[in-house]
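Note that this complex is displayed minus one protein chain, with the remaining chains in position.
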Amino acid sequence: MIVFLQQLINGLSVGAVYALIALGYTMVYGILRFINFAHSDVFMVGAFCGFYFGRWETGHSLAGGLLVMVMAMAVCALLGIIIERLAYRPLRGSSNLAVLITAIGVSLFLENAGQLVFGADPKPFPPLIPERNFTSPAGLTISSNQLLVFAVTGVLLIALQWIVMRTKIGTAMRAVAFNHQAAALMGINVDLIVSFTFGLGSALAAAGGILYGLNYPSIDPYMGVLPGLKAFVAAVLGGIGNIPGAALGGLLLGLIETFVKGSRLSTYSDAIAFAVLILILLFRPAGLLGKFQVEKV
Amino acid sequence: MANRVKRILEAWPKLLLLAALLASLGFWLASGRINPYFMDILIKIGINVILAVSLNLINGYTGQFSLGHAGFMAVGAYAAAAVTMFPGPKILAMAPASLLAPATAVFFLAALLAGGLAAALAGLLVGAPSLRLKGDYLAIMTLGFGEIIRVIFRNIDSLGGALGLNGIPAYTNIFWVLAAAAVCIYAVLTLVHSTYGRGFLAVRDDEVAAEAMGLNTTRYKIIAFVVGAFFAGVAGGLYGHYTLSIDPKGFDFMRSIEIVVMVILGGMGNTAGVIAAAILLTLLPEFLRSFDQYRMIIYSLLLIILMLTRPQGLFAWKRTAKPAAQP
Partner (left out) sequence: METKRLTVSRLSLLLGLLLAAGCNKSNPTPGSGGTDPIKIGEFASLTGKEATFGQMSHDGTELAVQEINDQGGVLGRKLQLLTEDDQSKQGESKTIARKLISRDGVIALLGEVASGRSLEAAPVCQEAKIPQVSPSSTNPKVTEIGDYIFRACFTDAQQGKALAQFGLNTLKAKKMAVLIDAGTPYSVGLAASFKDTYLPGGGTIVAEERYTSGDKDFRAQLTAIKAANPDALFVPGYYTEVGLIARQAHELGLTAPMFGGDGWQSGQLVPIGGVAMDGDYFSTHFSPDENSPAVQKFVRDFQAKYGQTPDAMAALGYDSAALLADAIKRAGATDNTKVRDALAATRHFAGVTGDITINEHRNAVKPLVILQIKGGEFHSFQKISPD
């Protein structure tokens, strides 16, 4: 029983990081109907920002750590906006395929440039905040970093929902997601909204990167590939375009993966995520919380 | 005069094929006089040509963006190697010594075909569910399948597991590679210039319209996947019997991407262009070995710049229709 509960905690903390990355995927897909392959690499850049900024933050306090996170989020938001401006906007009218290929190109570029700049070998992520372990009388353990993941994900999720549902810009985002030509006709600056969405999503990815680095202090330029793919699966699982869905999908996927890893089939854990994707796409393509979109011609 | 030659060539594709096969034989006979390093490169080129042309059938002509081609290659490589390594020695032992060389050749052909068929089966399994999907989803799904295939092979201990399969007999030589490339090109071009080809293009250009016209888009998509996968499997078999040792890591997403870059560079739906791109992208890394660390950066920038400026690829001599734009 203890083992089960501990695995539950493990699974949820892994899932929370997937949820954070998934939020970015789902937002961009909701607005632009395309999968930003480069998202996972912005996540990686965020982690490296934490690595470099963390060197200045010698205080090792919670406030210092959060400051590093905010700085990383700002840098990555800018990166996301630049990528959109240079690589995706010019292709706004052309086929989906072209943008997809470009996104793959950007992703590969970030990974390989990262390899060149940072070096391919793993770097130890600095402990930005003081770490403590908490053990319950029954033997369940959770670390302060894991708690931080839950806290930050929760806060960002709520903040995101608030932005999207309660602010003017959020309404504009939803309008563009619904029909961007109509939105443009209503006077919404679609370009601005798209940039904002990218910036927001990238900032979330950066936060995810820092949290990931804190929990698994070994970062390298390819660290985003697998978590990114899994986060995408999580987004689809929850219903792509749906924000609470992304969070739900992330947590679920984290749990599934953890329980598989603790079982006989542990070496198939990477494949399990993809198997989940294929099953969802075959049987419930809208995802758990999504609405089925009919393709109009 | 050129026109006459052209018309003869058009009318006798089979003649071309025969000529290509004879040329391959010629190459092989002359191989003793050529530097082994260059033979190596030629073999690599041949294998990449097969991979690129087969992927082009799926991605370029039929518009189904597959990112898991390396998975089919893996299936073919492992299947062919399993045939030559496990039942192989026993079967070959039955051949009289004087006929060993031709017997081995025939056996290798059988192994390659087995690899191709196994990969074709995988293509069917991947193609079938992907029918419901379009664009991005299809891409991710095929990527997922590619990864699943890789993880499965990593877990099969009898095929070497994570260490990979070593000691594969060195049956691949320049004849097989060039001959297989010739057959692959012939098959793809013949398919494309037939009614099937019309079907592929229709699916690519506007699937909904094609369905509305009564075309069985499912059928065409599956055929494209199966044929493409078959040749990828053959290429995999050739690859395995050339490197003599294969492991799951060599068939990962990056490998698939390298093939995709060849198709994009050559121009989706442009077989000749794709062949040229495959040759170029095999030679370039060899000549630029000292710059190898920049290779992937250059590839990625190439993808981006190509899509932004010349999505029809570098080698488009005639105007190939661009993939349909969406409103």
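By letter and in written order, the chains are A and B; residue numbering begins at 1 in each of them.
In this section, a contact is a pair of C-beta atoms (placed from the backbone, for glycine too) under 8 Å apart; a residue touches a chain by one contact, two chains touch by 3 or more.
Since the structure is predicted, the reported quantities are computational estimates derived from the model, not experimental observations.
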Absent-chain contact - pick from A:Gln6, A:Asn36 or A:Thr153: A:Gln6
Sole contact to the chain not displayed, among A:Phe109, A:Phe259 or A:Phe274: A:Phe259
Contact set of chain A toward the excluded chain (per top definition): 2-3, 6-7, 10-11, 14, 115, 119-124, 127, 133, 135, 139, 141, 143, 212, 215-218, 220, 223, 226, 258-259, 261-262, 266-267, 269-270
Contact set of chain B toward the excluded chain (per top definition): 2, 5-6, 9-10, 33-42, 44, 154-155, 161-164, 166, 170, 243-245, 247, 249-250, 270, 272, 275-276, 279, 286, 289, 292-293, 317-318
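Everything that follows uses one rule, which is that only the chains that are shown with their structure count from here on.
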Averaged-CA centre spacing for the pair chain B and chain A, given as whole angstrom: 34
Touch list for chain B against partner chain A, complex: 63, 65, 129, 132-137, 139-141, 143-145, 147-148, 151-152, 154-155, 208, 253, 257, 260, 264, 293-294, 296-297, 299-304, 307-308, 311, 322-326
List of chain A residues in touch with chain B within their complex: 34-35, 87, 90-91, 93-102, 104-109, 111-113, 115-116, 225, 229, 232, 267-268, 270-271, 274-275, 277-278, 281-282, 285, 295, 297
